[in-house]
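Removed from the display is one protein chain of the complex; every other protein chain stays in position.
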Amino acid sequence: MLSTFLAVLRRDLLLAWRGRADVLVTLAFFIIVVCLFPFGVGAEPNQLRAIAPGVLWVAALLACLLSLHRLFAQDYSDGTLEQLLLSSEPAALWVMAKVLAFWLSTGLPVVAVAPAMGLLLDLEQGGLPVLILSLLLGTPILALLGAVGAALTLGLRGGGMLLALLVLPLFVPVLIFGAGAVEAELSGSGAAAHLLLLGGGLAGALALAPVACAAALRISTD
Amino acid sequence: MQQWESWSAFWDMGGAAFFVWGSYGLTFALIALELVLVFQRRKDTTRRLLRWRRAVGKDAGKRNGEGTMPAMESET
Amino acid sequence: MLEVENLACLKGDRLLFRDLAFRLQAGGLLRVAGPNGVGKTSLLRLVTGLALPEAGEIRWRGESIRRAREAFHGDLLYLGHAAALNDLLSPLENLRFACAAAGDAVDEDDCVQALQRIGLADQLDLPARVLSQGQRRRVGLARLFLSNARPLWVLDEPFTALDVRAVADLAATLSQHCDAGGMVMLTTHQDAPFARPPEVLDVGVFAC
């Protein structure tokens, strides 16, 4: 039953490995964006500490956005997408596999280096577990929502900017709850509510986004 | 004029003339602009489609080979 | 088996054809003909369900393909213009993925044999980006040797960029598939040595 799902997951992970330069570029982008902030706002530790959760989250969001257009572009131009749409499995299933592979190859590395970048901004160490947890819950939502945008803008001129315009407003709640979780933890009010909301958002996105994305892919290849 | 002592008091809006008239002014300017654009588009579309139709041939709807699509026809 | 009725196809703002109808029975080999731009590829994409028709219906085993999509796609093999090859993967990896993604249980040995049979024995493990046009084409066509379980084959210009021997081999494979009760629908600009002459569907007749 899951043969398409597994085949897509395996292939996309293999492709991510073969094209690992792309993954490294995304990671480097994330690191550089974070490093820009002290130059922009000044290296005063208190100030950096105050903006650290927001900066890390915005940088993670931009890194995700930057690589989103790659999600379907290659498969669209070489005809693989058509073949996948002709699989007898529901398209929402293998879309999930593609998004999962995308997240494992771009979201997860960002989550992995985020604590180090947090230390660079002097984020208190008590906030690091919550930072990781919020990114683990939040970045998959970004990938799922972004997949819908990527599917809609397939093959369009200026697709990258259009994709940003389409999905950035949708990313705002994730940003609010993600960065908010870290701040709430640091201010002592506890991050449970934020993390629960992120978890709820992830569940909702997992249920709805693949279906919308599959519909968008059928429309874009029509 | 229950609310205002004079017209100049009305235009002054209790010192907030810029904010009140700025709001109303821009709103009505935008509405006017939107209406102008809508009617301009109507004119443009009609003119363009008319030209297209002349180019394709008067009886575009009945001719084959131009990729046209008769809505209703009584053949067959 | 495959029935098409009243089909109309809109491309951009042009109606390409309408009232197109045909029927393909088990064992049938149908060649879609017509000049360039008449909508041959569009017709194939409509038949596969990749594109939505403007009007009309396509039925497979008596059921509309939109209603019975999963069953229909389980029975269908479509090879389009693009060979569906990823440049970073080898022909063998590409072929294995294509089969697995389509849901065919094919093991590696069968894939290797299929590639050898189509003349890519030496390129099995090279990345696909070094292949020539004809070789890329062949990787896609190798799926034909592994898809006998799928009765309906829809092929868009399968003979392009193939040499004479490969064309003959492919034609023989298609004829065999039909003899075994399968169905083939294809577009081509060249005459291929089929065992028996194919039926011809001229899309130009239905053009608007």
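The first chain written gets the first letter, and so on, giving A, B and C; residue counts start at 1 in each chain.
Note that a contact is a pair of C-beta atoms (placed from the backbone, for glycine too) under 8 Å apart; a residue touches a chain by one contact, two chains touch by 3 or more.
Everything below uses one rule, namely that contacts and distances are computed from a predicted model.
Engineer: What is the protein name, per UniProt, of the chain that does not appear here: "Putative PQQ-dependent dehydrogenase", "Autoinducer 2 import system permease protein LsrC", "Heme exporter protein C" or "Hydrogenase subunit"?
Structural biologist: Matching "Putative PQQ-dependent dehydrogenase", "Autoinducer 2 import system permease protein LsrC", "Heme exporter protein C" or "Hydrogenase subunit" to the record, the invisible chain is "Heme exporter protein C".
Engineer: Using the touch definition given at the top, which of the shown chains does the missing chain touch?
Structural biologist: A, B, C
Engineer: With respect to the chain omitted from the figure, which of C:G27, C:G56 or C:G119 is a touching residue?
Structural biologist: C:G56
Engineer: For the chain that got dropped from the picture, name the residues of subunit A it touches.
Structural biologist: 145, 148-149, 152-153, 156-159, 162, 165-166, 168-170, 172-173, 176-177, 180, 183-184, 201, 208, 212, 215-216, 219-220, 222
Engineer: Suppose we count only contacts with the excluded chain; which residues of subunit B make the list?
Structural biologist: With respect to the unshown chain, the touching residues of subunit B are 1-4, 10, 13-16, 18-20, 22-24, 26-27, 30-31, 34-35, 38-39, 41-42, 44-47, 49-50, 52-53, 60-61, 67-72, 74, 76.
Engineer: Which parts of subunit C face the unshown chain closely enough to count as touching?
Structural biologist: Interface residues of subunit C facing the absent chain: 6, 8, 10, 12-13, 15, 19, 52, 55-56.
Criterion: only the chains that are shown with their structure count from here on.
Engineer: Compute per-chain Cα centres, compare each with the mean of all protein Cα atoms, and return the closest chain.
Structural biologist: Taking the mean of all protein C-alpha atoms as reference, the closest chain is A.
Engineer: What pair of chains has the most C-beta pairs in contact?
Structural biologist: A-C
Engineer: State, to the nearest whole Å, the distance from the C-alpha centre of subunit A to the C-alpha centre of subunit B.
Structural biologist: Roughly 41 Å, centre to centre.
Engineer: Report the inter-centroid distance (CA atoms only) between subunit B and subunit C in whole Å.
Structural biologist: 49
Engineer: Can you check how far apart subunit A and subunit C are, centre to centre, with Cα atoms defining each centre and the answer in Å?
Structural biologist: 37
Engineer: Help me check something: in the complex, which residues belonging to subunit A touch subunit C?
Structural biologist: Per the touch definition, subunit A meets subunit C at residues 3-4, 6-8, 11, 14-15, 18-19, 74-75, 77-80, 82-90, 94, 221-222.
Engineer: Can you check the complex and tell me which residues of subunit C touch subunit A?
Structural biologist: 48-52, 69-71, 73-74, 76, 78, 80-89, 93, 97-98, 100-103, 105
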